[in-house]
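Got a structure here, written out as structure tokens. Questions coming.
Here the complex is missing one protein chain, while the rest keep their positions.
The chains carry the letters A and B, assigned in the order they are written, with residues numbered from 1 in each.
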Amino acid sequence: MGFVSNLVNGISLGAVYAIIALGYTMVYGIAKMLNFAHGDIIMVGGYLCFCSISYLGLNPFVSVLVSIVGCTVLGIVIERLAYKPLREAPSLDVLITAIGVSYLLQNTALLIWGSNPKSFPNLFKSLGNIRLFDGQLVISSTAIVTIATNIVIMLALTWFTSKTRMGKAMRACSEDKGAAQLMGINVNSTISLTFAIGSGLAAVAGVLLCSAYPTLMPTTGSMPGIKAFVAAVLGGIGSIPGAMVGGILLGVAEIFAKAYIGTQFSDAIVFALLIVVLLIKPTGILGKPISEKV
Amino acid sequence: MAGRSRGLSRTTVSNLVTYALVVIAFVVVQAMVSNRMLTYSLQGQLVPICAYIVMAVSLNLVVGLSGELSLGHAGFMSVGAFTGIVVAASLADAIPNPVLRLIVAMLFGGGFAAIAGFLIGIPVMRLHGDYLAIVTLAFGEIIKNLLNNLYVGIDDAGVHFSFSSAEALGMAQGGKVVINGPQGAVGITKLSTFVIGFVLVLLAVFVVLNLKGSRSGRAIMAVRDNRIAAESVGINTTKYRLMAFVLSAALAGMAGVLYGMNYSSIVPKKFDFNTSILILVFVVLGGMGSIRGSIISATVLTILPEALRAVNDYRMLLYAIVLILVMLVTNNPTLKQLWRRIKGSFRRTPKEPAVASEGGDVDA
Partner (left out) sequence: MPRIPFIGRKIEDTKMVEYPSDAIIPERDLGKVPVLECRHLGIDFGGLHAVSEFNLTIGQTEIAGLIGPNGAGKTTVFNLLTKVYQPTYGTILLAGKDTAGMTTDQVNKAGIARTFQNIRLFDTLTVEENVMIGLHNEIGCGMWSSIFRLPTHFSAERRFHERAMELLDFFDLEAFASAPAGSLPYGAQRRLEIVRALATNPKLLLLDEPAAGMNPAETAELTANIRKIRDEFNIAILLIEHDMSLVMEICEGIAVLNYGTIIAKGTPEEIQNNPDVIEAYLGKSQGKDEGPASPEADDHGPEAAPAAAAPKEA
């Protein structure tokens, strides 16, 4: 049963990584930038939800909504103020700006909420855990909600990008911005929309992450952010199903490494997995091969 | 060597300016130290500033000259630091002279970091662009993770290693734990001094500038500018990308020794992703490929948080805002055009012909 329970935990953690990785991958696909501040949006999402529940006494579901709306707005504002003026700038300059935004978010959070960790309430306690095989296998309600949310998001995004006008515009922009513009697509608002969706997803991920690992600090988003970035590259950056595959794979690998090899080396194993995959398939599991025209 | 083209001599003059800047800065700071004009905390920053300058110069070799984004440079710094600390501790009796011991430690630190750079570089050089960047990040994290679990002790029998615990070292009585897992290196004899830091800065600048103006350096820059064209004129692109990467790792390792041996204890966490990013910020703000820019920005950005101590709570916030604003301002099209116009009006002034003959002796 240990194996199954580890597997469920791995998939659950992976589902969170996958949701964060979606934000990375969509933004990368469309704006060709590594948005290092993405991990910190998760942290902001966690704090917004925490404050709505603890200080405003709101119902958990309303709090999650507040968190999603807050992060979406934050994502749009960051994009407009910091990234939009740099559309034509060298990619490294955009990267440094993203790092600046990341520092800004972390330190603002530090000023507002302090460095002491906040203990995040379990939002899904009322749902109850599932006990199977006479209590030998316990699946936490958080894990179930996380995996279910992930499936819903995956389906919704697939539908959105393939069936709706805006989703198609998004795919067109990630393929060729110039051509998309000539076809009458508003590239700027499409990029804003991508940031909005990515940030909203980060809020969801923040709430799920904090429910599973209930310590909330200004640096909470950093490591999951980096891991989700790794997951996005693992699956093939720019690819939505790739982010899912990469995220789940990474989560399972991490939990298995912790369970069977040792907690202290789990990070090394997770990162080694990325390296091995990239050496076999240099553009990630589901990434499109890049070929330069000569 | 009269009749050198102007382009070469201009590089030579620029290089001389860089050396002069480093030397003058050193002399001024030394004078300030001996006249007690520096605050205690700023004086404590002198060696770290030197280490950061060397880090920035070495990363510039990869990012600026070779055109690859490396996000794990702190990993090489930590390999160097921990190697140097162990070497210095085990040679404490053999080499009593602290300067000589530090130099030997630096050579070992640089050497081990170069080996790490080579081993990492072989797989990394198969990749390009953002994929390469993420793999260097991964290697940086792996190195940190391994060092976090590394235990090293020294007793009469020699050096002991373990990846599980200090007890597993199995040391004889009187043995000393030098590196203690997550607690890092403890009980370091502080050997680093500002003078040695300055010499290391000069060495790093010397290596990178000399490489830049040479056959190998041109090959490295050719790969950066156009990989396919470089291959088409017979340049082994992997060899030269790897050369830049390994050389850069070696310099980072030496900087790590300088940095590590400036404190009595140091944890592996000090050399994490954030440190790699910090160095990258120095390089990008200083200007890609500009060694002088790296030196200036590493210095200013290390002092800046110190200078902002008055507003302690807000200093990192201000740092972040400065970072974003600098990027926004330098990429503003209106300001860019203005800058080009100012620069253009300077260009038009006739060049002194004397400059051309001056650069004859040192080939750039």
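The rule is simple: a contact is a pair of C-beta atoms (placed from the backbone, for glycine too) under 8 Å apart; a residue touches a chain by one contact, two chains touch by 3 or more.
Owing to the predicted nature of the structure, the values given are computational and were not obtained by experimental measurement.
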For the chain not depicted, the shown chains it touches: A, B
Contact partner of the left-out chain, one of B:Val22, B:Ala56, B:Val201 or B:Ala230: B:Ala230
Per the touch definition above, residue among B:Leu211, B:Met261 or B:Val281 touching the missing chain: B:Leu211
Selected residue (touches chain absent from view) among B:Ala56, B:Leu169, B:Ala219 or B:Ala298: B:Ala219
Residues of chain A (touch criterion as defined above) contacting the omitted chain: 291, 293-294
Chain not shown, touching residues in chain B: 1, 4-8, 10, 206-207, 210-211, 213-219, 221-222, 225-226, 228-237, 243, 247, 362-363
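As a convention for this text, only the chains that are shown with their structure count from here on.
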Inter-chain centre distance, chain A versus chain B - centres from mean C-alpha coordinates, in Å: 32
Chain B-touching residues of chain A, taken from the complex the two chains share: 28, 34, 36, 82, 85-86, 88-89, 92-97, 99-104, 106-108, 110-111, 222, 226, 229-230, 233, 237, 264-265, 267-268, 271-272, 274-275, 278-279, 282-284, 292, 294
Parts of chain B lying in touch with chain A, wherever the complex brings them together: 63, 69, 123, 126-127, 130-131, 133-135, 137-139, 141-142, 144-146, 148-149, 228, 273, 277, 280-281, 284-285, 288, 313-314, 316-317, 319-321, 323-324, 327-328, 330-333
